[in-house]
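Working notes, beginning with the structure itself.
Let's look at subunit A:
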Amino acid sequence: MIAESVTKTVVRYLPIVILAIAWEVIARMNLVDSLALPPLSKVAVAWADLMRDGELVDNGASSLYRGGVGLLLAIAIGGGLGIAMARSRILDMFINPLVELFYPLPKSALIPVTVLWLGFGDASKILLIFLGCMIPVTIGAYNGARGSDHALIWSARGMGAGSMRMIFDVVLPSALPEILNGVRTALALAFILLVSSELIVSQKGFGYLIGYLGSTGSYEGMYAVVLTVAFLGFGADRIYQLLMQRLLRWRE
Partner candidate 1 sequence: MDSKGQIVIDRVNHTYRPPRGRAVLALSDISLEIRPREFLALLGPSGCGKSTLLYLVGGFLPIEGGRILVEGKPVAAPGPDRGIVFQHFALFPWKTVRANILYGLERQGLPKPDREKRAQAFIDMVGLRGFEDSYPSQLSGGMKQRTAIARTLAIDPSILLMDEPFGALDAQTRSIMQTELLKIWQRSPKTVIFVTHDVQEAVYLSERVAVMSARPGRIKAIVETKFPERNPGILRTKEFVEKVDELWNLVHDEAVKAQETTAP
Partner candidate 2 sequence: MAGVEQQASLAEAETRISQDALRRFDDIFRRGAGLVSILAVLVAWEYFARSGKVTPFMLPAFSVVAQRIYIDAVHGDLWLNLGLTMYRALTGFVIAAIGGVVLGALMSRSKILRWFFDPLISVGFPMPKIAFLPIIILWLGLYDISKISMVVFDAIFPVVTATLAGIASVEKELLWSGRSMGAGEREMMWQIVLPAALPQIMTGLQVALPIALIVAIIAEMAMGGYGLGGAMMTASRYANSPGVFAGIVEIAVVGYILIKAMALVRRRLLVWHAEAADH
């Protein structure tokens, strides 16, 4: 049984392995300009070097710190705001137009303004990710909380649950799927905003490192960091999906 599912996974991801092999072969045979496409093996070596001398870890930590803080703030405040909007007509009336206005705005448009306000450092990135990611979380929380089964709320109230209690015991669990989906969108968006803003203007972080390595001609290293970030984004989504399934199964 286990052997079967392992085989299935291997077969499923085999194309990626094939691509990796093809990359190595094409690069080594110099079919393409060797500068533009260094062999995968050399990229791997560069990756190890960058890990060893701390460059990757340093910049990585910086990026993850900004992304993490911005995202957590967005989840906490955006989620709270969404739920509050769902429960309070007045709040809804005032904030809903704002949300509708900013929803279709390409969040990348906020990059120059956060730089304008807070410069090149951590603060502007955190603000950027916070602002950008708040929208999907707020919308998810809002929709989820609005859909909260009235019967559930009334019976909880009947049993003497106060407002705060109710939010945690009734509203939150039933809003969970929508909130979780909003957070998943926010997660992907956080990576995009993080990488973009660091590529455009930064002094530290993944994007900065990529740019630096590119400008000094260390293309193997550049590829290494690009792939690192790309797979981090993929990995984060996968892990989050597992978490989501776990959380949702729990409440069943």
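Candidate selection criterion: all candidates are chains of the complex that A comes from, given by their letters.
Structural remarks
In this text, a contact is a pair of C-beta atoms (placed from the backbone, for glycine too) under 8 Å apart; a residue touches a chain by one contact, two chains touch by 3 or more; residues count from 1.
Note that this is a predicted model, so its numbers are computed, not measured.
Going through 1 or 2, you find that the chain touching subunit A in this complex is 2.
Within the complex formed with candidate 2, the residues of subunit A that make contact are 11-16, 18-19, 36-37, 96-98, 100-101, 104-113, 115-117, 188, 191-192, 194-196, 199-201, 206-207, 210-211, 214, 219, 222-223, 226, 229-231, 233-234, 236-238.
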